[in-house]
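Have a look at the structure below before the remarks.
With one protein chain withheld, the remaining protein chains of the complex are depicted in position.
Read from first to last, the chains carry the letters A, B and C; within each, the first residue is number 1.
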Amino acid sequence: MKITNEIIEKHGLKLDEYKTIQKLLKRNPNILELGIFSAMWNEHCSYKSSRIHLKKLPTKGKKVIQGPGENAGVIDIGDNDAIVFKIESHNHPSYIEPYQGAATGVGGILRDVFTMGARPIALLNSIHFGSTTHPKTKSLLNGVVSGIGGYGNCIGIPTVAGETKFNETYNENILVNAMAVGLAKKNKIFYSKAKGLNKAVVYVGSKTGRDGIHGASMASAEFDENSEEKKPTVQVGDPFTEKLLLEACLELMKDDSIIAIQDMGAAGLTSSSVEMASKGSLGIELELDKVPCREDNMSPYEMMLSESQERMLIILEDGKEHHARKIFEKWDLDFVIIGKTNNSKNLTLKYNNKIEGEIPVEILATKAPIYDRKWVKKKVVQKKIAIKQLKKIKLEDALIKILSSPNHSNKSWVTDQYDQMVMCDTVQKSGSDAAVIRIHNTSKAIAVTVDSSANYCKSFPLTGSKQVVCENWRNLISVGANPIAITNCLNFGNPENKEIMGEFAECIQGIKEACEFLNFPVVSGNVSFYNGTNQKSIFPTPVIGGVGLIPDISKTLNHYFKKENSNILLIGKTFGHIEQSCFLKENFSISEGLPPEINLNNEKNNGETVLQLIRKNLVTSVHDISSGGLLVALSEMSIGSNLGAKIYKPKKLTNKFEYFFGEDQGRYIVEVEKTDLEKVIKMLNDNEVYYENIGKTQAKNFEVESEFNIGVNDLFKINNQWYNNY
Amino acid sequence: MRSSVIVFPGSNCDRDIAVALEKMQFKNQMVWHKETSLPKTDLIVIPGGFSYGDYLRSGAIAGKSLIIDEVIKFAKNGCLILGICNGFQILTETGLLKGTLLRNKNLKFINKDVNIKVLNNKTQFTSKYRINQVLNINIAHNEGNYFTDSKHLQELKNDNLIAFKYCDNKGNTNLESNPNGALDNIAGIFNSKKNILGMMPHPERMVDKFISNDDGVNLFSSLLN
Amino acid sequence: MAKLFQLNLKKNKLKFSVTVTLKKDVLDPQGKVVENTLKSMGMGNLKSIRQGKFFEIEVDENDQKKAEEKVKVMCEKLLVNLIIEDFKITKLI
Partner (left out) sequence: MAKLFQLNLKKNKLKFSVTVTLKKDVLDPQGKVVENTLKSMGMGNLKSIRQGKFFEIEVDENDQKKAEEKVKVMCEKLLVNLIIEDFKITKLI
């Protein structure tokens, strides 16, 4: 087949990229080789636009066992236990086919985690939909949620936390990010680096079909009106087979049969074999006639580019074949030796004993173009919103409006569709600041959470992304965990646009600053560009997934009020920053101005102090203050507990709306029993933490002094109606 | 007391029930579905979760596995059999329990803590509970909507074969407290000899106060008697 | 004769069956599991099995052509996921 410009373009390659290929190969590639280049050199696999920025992120730390670069990040949680975790996007497939797109997103991230030798113990997700009035939103929401549940429930891993948000910026491009967290033994982590010559390269799992061919290049191109028409073959998830694959892999991992293992994710057989060979500076020869195929007459091209799910590639130690085969056959899975390692440093593809393609691995893996794309700093527009000039509303009505809005409604409509309890180690489910998962058979636990703040990031990427990291950190602190490390999923628009690239660069800068200051390294992540349609990109949406450690499970806390007549303390200073607040957005549709500033010093000091209070058993409930500000956070503490609160109005109040709904950062609410108040205040003073004693818990009613008084039951109803009426 | 937990491909609450049984001092064994004989055992548990992905109908394929013939033999000899969630579905597929489990009426998977009440405490599964005691137990299923013909329903009632019913926290069984549309709020039933119990809620999830509550403990301690 | 026919149509609502199957190259995990199970149950000469959905639809409409058009719209708008599924409409007696 002659390679025309049109064919090159269809493969998502630019003409000058093709020229580079010719130069590197010193010849023209054939169509199979071109397909392989397109799979390896697209944005999704090569990170060509993001690489130089990603390098800035802090990835090292005392607890980091493996940073970015492997299938998932690994951190040390003591006692030879390690936590393996990563987040990944499945945005484009989920928009086209929400159920299967979301399901296979979950399946894919699970494989990333168990390839490393970890048993997955928790799933999280961050899902963003368009406006609730957009005609597609409802069915996308339904499909995505049931797809996430469908996969996780069936394979039997609890889905324990996440976020569900609506914003018209996602009307034509929803976000579906899935995160998986696994538990491994520190001395039994598996990597993808090939070692040794003449070792068997084994294909295990499902058969290869024609599904998802060019899925990876699809994830690297913008949508246009026709993409729904194009009907790319969407993959269908098979959680049952994945469960078998999981058990078989973990069984084989008990001894040292495996030299290297890599799941077949985006760009399937191509990227898995290239990755293993390139990490080990070896060559791999594959005999494609041996690849287990689901359809008749599949060509080498199709086999190499198929993205069929639930497959793995393993390099086996000599003499282990029989043992390994027995395990996979017990689990009714294909097990075929399809090739071997050699020292040629080439990827050699044979079909019927004929070489169909041969490319130096090095070229594929490391010679992909790297772009330092043009970017410009965000022009920040200071704008102070004067509440006095807005229409008059009541404090109570403003609160109700927020609590009943889609973005702040209780998410149990979503989370009731996920099995959160399977594995019986879920100490704290969805609905709390972070989910808490016990390490099986021990008295320690991990805390996990995902966060994002697209509105903040849009108006000021640098501060916005810093804020997301801080909020994540705060959520972990709030349940009593030492934050350890994060994974991140960077959902952005078209990187070829310099404003978008600027958003990306500045968001990375913000994440870097916050992570460095908080000693909260990045151990894994994923970049998803080209989110948007017809030149209209989505708001920059970095999603942060954090993990923390709770050494003693009895010292974990949630945000529900525990007792009547406790003191309610507000920790951290309230300035009343109202721009970019959900108060203005929900009540006045105003979304101008800058997000609240981040003071990393205060953030750290306040958080560490709160953690000390928790560890010393001096507080009975803790909640961080985020979107919605003080009053929303207080209501959430009430709603979950059935206990009310009486909040005093501060004496020198500039504006009550700014005070109650401002979104100043670095703040927490803690509940303190009378007997502990003195000790708590002493510790706060010793640590130079600003606090206010703002009220008391009480039975049944939630009230703000001389403003309003409402039954907790009613608050509950207000907070729980939206989804059921949608 | 010896127990055996049957493991099917794709089972996922097998470990959870094993942990609960061991915690309650059962001597437990896991039995792979391809086995053709069962070890000596006093209790067989068919675990919850999924089996074979439940792609055809929940429990249908597991109901045809090799080990099931043995389970049926043991059942006929009076061995105690507990089917939880998917296990309940499998028991109905094998005919050991009558009726079937249809899709939840809202067509969605439901995971939440619900209240059920004990209707019969004169059985080896429930003797440690009080009659009409309300338990708070986790459910997690897509097909938990119990259905049977009117003749069998009458038989269940007449012979006191309904083990648990969904209810509110005061023990009222009504439409609002029925999470999945089950006939007559039925959450669990016995066979006529009362040596087999099938139930949709997960008692093994309720044996540890750190995780939930311990409302499931008495089911296991009843069995130990 | 023509009149009778018309009358008949008026009395009987039109009834269609719709079968929905996965497109040829799309993975059918359901069918695969069922196939393996049947084979292991001894149904040796089962060649292949694919699973799909089935609908029986009754429409209040006299004109068969129009009715069929309506069923088609239902399929395209809701019942079928055109990305991965094909469908076939058959008139039932």
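Heads up, the rule we're going with is that a residue touches a chain if its C-beta (ideal position, glycine included) is under 8 Å from a C-beta of that chain, and two chains touch if they have at least 3 such contacts.
Since the model is a prediction, treat every value here as computed from it, not as a measurement.
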item	value
Neighbouring shown chains of the undisplayed chain, as defined at the top	B, C
Selected residue (touches chain absent from view) among B:His33, B:Lys64, B:Lys112 or B:Lys128	B:Lys64
Residue numbers in chain B that touch the chain omitted from display	56-57, 60-61, 64, 93, 99-100, 102-105, 107, 145, 147, 149, 181
Footprint left on chain C by the chain that the document does not show	13, 17, 19-21, 31, 34, 37-38, 41, 43, 45-61, 70, 73-74, 77-79
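Here is the rule we use: only the chains that are shown with their structure count from here on.
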item	value
Chain centre separation in whole Å, for chain C relative to chain A (CA means)	40
Chain centre separation (chain A, chain B; CA means) in Å	36
Multi-chain contact sites of chain A, meaning residues that touch two or more partners	238, 240-241, 332
Overlap residues in chain B, where contacts from two or more other chains coincide	52-53, 55
